[in-house]
Structure formats: C-alpha cells, structure tokens
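Complex shown without one protein chain; remaining protein chains in place.
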Amino acid sequence: MTTTFRLLGATALTLIAAAASAQTEIRFTHSMTSGGNAAAMDAIVAAFEEANPDITVRQITFDDDVYSDTGLITQLQSNEVPDIYFQWAGFPLARDVEAGYAMNLSEAMADGWADTFIDSAFSSGAGTTVDGDIYMVPLSLDVTNTIWYNTAILEEYDLEAPETWDEFLTVIGTLAEAGETPIVTGNNELWPLGNWASHVAARVVPMADFDAAFRQEKTFADAGFRRPLELMQELHEAGAFNRDMQGLGADPAMAAFFQEAAVMHPIGSWLVGSAGEMAEEGFAYSQFDTPVIDDAAEAPRSAIGTLTGLVVHAQSANPDAAITFLEFLSSPEMQTIWAEGGALSPVAGVEAEIDPQLQAMSDLLANADAMVPPPDTTYPVPVAEAYYQAAAYAASGEKTAEGALTWLDETVAAMGQQ
Amino acid sequence: MWSATERRRPVEWLQFGLGALIVAAMFYPTVWMVLSAFKSNREIFRDPFGLPDEWRWSNFSEAWAQGGLGGLYVNSMIVTLVAVTLAVGCATAAAFAFSRLEFPGRRWLYRLLLIGLLLPPPVVAIPLFGILRDLGLLNTLWALILPGAAWSLSLTVFVMYGYFNSVRPDMEEAALLEGASTWQIFRDISVPMVWPSMLTMAIVNTINIWNELMFALLFITDDDKRTLPVGLIRFFGRYSTDYAMVFAALTITTVPILALYFLLQRHVIAGLSSTAMD
C-alpha cells in the first residue's frame, strides 16, 4: 500500500517538475510580511530577476509565529525543500546544522564576500557559525527589545525619557495616577514580555550565571534571578501594564500603542517597519533603552539583540543559483534598498537614507557595552519559555516574585535536561 | 397534530415569543458580523449596534482582492468536494457490506472502524505529519483531503449502518432472485434507497471539512494551497486593526455555506429522524 502511494506521489512530483523546468526557480521562504521589509524584498527580487533572466525567485511567506512554530519545520522536511530559508542565528541555526539542513557556506564566502559584513557578523558570539564554518548569510540586525514611547503624551505630563530605573518607576507612577496605561504589551505568546524580562535579568545577573541557569547547570534561584523577577513585580505594583496583557496578541498590542491607548510599548526594532501602515499621520514616537538598573553590574548598558539571516538548504536542487541570489542581495546597492525599507543592514558601510528611528537603533547597538541575545534563540526553548512565563507571573501579579521563582525552578527541574 | 393553518392558542404564542427571543440572541452575532462588514472601521467603534450609515459594498471587493479569497475559496471547494465524496462514497459501500453482506471479520472490522468516534484528531497530528511526509503528500491538497475523509468515516459509517438496518432488505432480495450481481444491487437498489441519509451525512461532513483548521495549519505551507480557515487567520493577523475588512472577509466566506444549510436543513433533519442516531 505504502509503496503504491509513494509511486503515485513521485509521479505527480515528476509531472510538476517537468512543467517548470524551463527556468531555474529558487524557492525562498521567510516571515518578512510586514510593510517596509516586504516591499524592499520584493524590489530586490525584481531587480535580481531582471539581472538574471534565467532565474526566478519564488517567495513563500508566513507570519512570524506560524513560521517559527510549524511553517519552517514542515518545509524543511517536505519533499520540495526551499532553496533558501530565513533563520535566527544561534540555537536554531546550530540545530539545523546538526540535523543536516544547513549548507556550509565557508567556501562560497571565502573570496571576499564575508569581508563585506561588519566585523562582528561572524564572531563566535554571533551565532552565524558552527565549529568555525559559516552557515548563514546575515541579513538584519534586530534590536530584540527597546522601549518605544509616545512623545506627545510624555510631554503632556512634563515627563522625560528616564535614565535610571527609579526615574522609570516615577514616570510610570505619574502616568498611572493620571489614568493612562503606562505600558502596553501583548503577551499571550509570552515572548514579548519575556524578551524584555530577559534583558532586565541580563542587566542584574552576572553573565556566567545567566548562561548557567538557562543551560540548566544552576537553578534560577542560585543564579540570582530573584532580582529581575522582583523588578517585574515592582512594575506591576506601580500599575505599569495593561490589564489584558496576558490575553492580548503582540500585533493588537502594537496597534494599541499606535492608537494612543498606551504611552509606552516595549518591543523590538521591527516596530519601525510596521509604523508606516499602522500609525496615523503625524504620530510622534521615540524610544529609550531599558534604563540603567545597577551601575555596578557587569554590563549596565547592554542591549538585547540578535542577527537574522538566510540559510541555503543542504538538499537544495539549485545551490549555485541560491548563492548567486544571496550574493546579489548582500551587495551595497541592494542593502541600501533593504535598509531604506526599515531594516538594520549587517553589511559594512551601507549609506542609506534611513528612518531616524532606525538610526537611533543603530546607535543604540553601537553604544551598548555588551550584546545580550534573546534566550529563545540561544538556549533550549522550553527553558526560555519557562522563564518567560515566570516573568509574566510576576509582572501580572498572578504570583509574587518569590512564588514565580519557585514555580520556575520546579518547572525546569520537571522537564529534565534539555 | 395541530394543523398549521389553525389559529394559534395563547400558549403557542408564548412558545413562539420565547423561542424567537432566544434564537435572536443566538443569531445576533452573525447578523452583527454581516452589518459590520458594511461599515467603515471608524463606524464600527463609534456606533457598533446601529445600521450602517452607508452600505459600503466596496468593502467586499476590497477584502476579496486583498485577502486573495478567490484562491482560498477554490482550494476549500476542491478539498471539501473531493473529501466529502470520498468519505460518503466509501462509508456507504462499507455500511452496505457490514449490514447486507457476510464476510470473515465483519463484526470485528465494524467495531474497529468506530474507534475513530472516540479519538480527537490532535492525537494523531504529529505522527500523521510523518506519514504524509513519507507519502510525499505534505503541502499538497491531498494532505487535507485524505485525512479529512478518513476522519469523517467513523461517524458516517455509524449513521449509514443504522440507516441500512432500519430499512428491510426486501427489494434487494427480490433483485437477487432475478439474478443481479452484488455490485448491481448496491448501485441500482441500495444507493437510491439510502440516498436521504447520504445527503445528510454529506452536509454534516461538508460543514466539518470546510471549517477544518488544525490539519490545514500543519500540513500546508504554500500560500497558493491554503484553505479558507487558515487564510482567514492570516488575514486577521495582517489587518488586525481594520475590523471592517475582517468582517467583510468573514461574511464573504460564511454566507454561502449558511445559505446552503438553510436550503437543505429539511433534508438533514429528515435524514437524522429516520436514522438510528440512538
């Protein structure tokens, strides 16, 4: 029975393949569906197809959550693998390499291509390499979290962007007292607040302990995670968050920020790309990085960020065409288009007329005293998710910091070594 | 039985009034969805309960174009049509065999088939994913059609078997005496005989498969092979602030199947009443 079906399936595939053989088609799957980024990618693909008439690029897109939950895994294992796919540097890429999905690009990038990127793009901490070999062409630098705010409302209350945690709490207190929602976050998927809470943790927990806890080598209590959870509880007690935080999605929360239903919104640099289609004309906003919590900490002014990039599938039918496209994509001209669409280019010396907000992101990264990667792309996902949930417990008042910490260590212990 | 033309007694008016009240409350969200589809986004928030100031038919053409609903519609129709035909066809033949014919393992196989009534589809999502991959069906419409039909079989066979058993096999036996083959009896006598029940199950399965979400979410990745429920989820994600668009898209996708049910509901109830659903 199985054999018959296999044969049937194979025949159907051959027929499909034969119909499309006149042209080389590269299948390119990613999750860049929002305004500026999507338009820029479309423009780059169009330019490429014009320059290479015998190659067409077929984009297969998903929304973020679907892409990372099921979209990518389904495709990587299907019979028609994508030639190029979008991936986060770090843990996801390393897992793909181990499973044999990612192609080694060291040789292809050896003749100067790799040197066109910023210095840190292929450093050991960047997560684009495994055992010294390059597996990813970096595409964007993402600031995973910063705090966006509505400048008009802040001015209305004579407030300024805070520089220390205490000032931050004062700002929140003033706004809450005036009946505003100080911070809106849509945390039903747990990562929006979780990423921020991880950044807060990295500001107060020594890096070695932070790392040990997420690798399950130390309990979160021993590593010193009580403090960041207490900070989340402080925010809750100051009335910082929207009441429907735990039921709200990430996108509706961003919409609420643009609709002036809240003053601040902690989320990543991709907000800039969505502002075009979601914000009303004349909506004025800016951002500040998480205020300094403890000046004596290891990296009191760290930023949380990550690299994303494109991977060539190891079983790609057209690896050469795929590499041709990626090289074209990394050229300064194309990176200018890409940056103007609302992304931070990892290619060195790209001079684009970028959005001032994006320039600020770029400065934020340049001025940071350390770069912290988000736990859900660095460590085993279940452990990261458990911390995210503990942070949500403390930030919503569902549990005290103490209770959340106990819950966290029990949950992580129950899941076994990941 | 009370005749439909006789004047209603007070208790019947009470029954009618109470019924109408509850039904109106149940039906209101659907009406509200359709009315909102005609409004502008601003109007939905300003005046959520009123009639639209202006009936904006353009919302529908815009939603249709922006959401690529045409393609989604075609996929949903293909999947539903093929899967329902497959399920009802296979189930009728199986029910015929189980109730009219004798073969080794008859009772045992019938009971095995009913296991499907007890298990939720999410139970098999992960292994089914692997099987579809091995068959090379992942990311094709077959990945929705074949599991969709298979998971409809248990209920369909259960109902059809009951229906066969409620009808005496006199005509089939007469045909047998005249020398008809089993296949001819099935095709010319049995199928026309159980037709009402087949129609009922076709409608029930159409509703289920048309709305199927989980398999569609997991097994299809290409945009051009998606079905309506998944397409709508994505549409909602992208237009999360434009409720007028969302309601227009929902209305376009819901009204046809709603109309189909209203047209055919008499048959559904007739099919169920004559069937041993108990």
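Every chain is named by a letter (A and B) in the order it is written, and numbering of its residues begins at 1.
Please note the rule applied: contacts are C-beta pairs under 8 Å (C-beta built on N, C-alpha and C of every residue); 3 or more make two chains touch, one makes a residue touch a chain.
Please note the rule applied: contacts and distances are computed from a predicted model.
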_Omitted chain, identified by the protein name its UniProt record gives, among "Cytochrome c oxidase subunit 1", "Deferrochelatase", "Sugar ABC transporter permease" or "Xanthine dehydrogenase subunit D"_ = "Sugar ABC transporter permease"
*asked:* What does the interface between subunit A and the hidden chain look like in terms of residue numbers?
replied: 1, 5, 69-70, 73, 76-77, 95-96, 98-99, 101, 188-189, 242-248, 256, 261, 381-382, 385, 389, 392-393, 396, 398, 410-411, 414-416
*Since one chain isn't shown, list which residues of subunit B touch it in the complete complex.*
1-2, 4, 8, 11-12, 15-16, 18-20, 22-23, 26-27, 29-30, 32-33, 45, 48, 86, 89-91, 93-94, 96-105, 109, 112-113, 115-128, 130-131, 146-147, 149-151, 153-154, 157, 162, 165-169, 172-173, 176, 182, 185-186, 207, 210-211, 213-214, 218, 228-230, 232-233, 236, 243, 246, 250, 253-254, 257-258, 261-262, 265-266, 268-269, 272-273, 275-278
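Methods note: only the chains that are shown with their structure count from here on.
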*Residues of subunit A touching subunit B in their complex?*
2, 5-6, 9-10, 12-13, 29, 33, 60-63, 66, 70-71, 74-75, 77-80, 249, 251-252, 255, 258-259, 278
*Which bits of subunit B are touching subunit A when the two form their complex?*
129, 133-140, 217-219, 221-223, 234, 237-238, 240-241
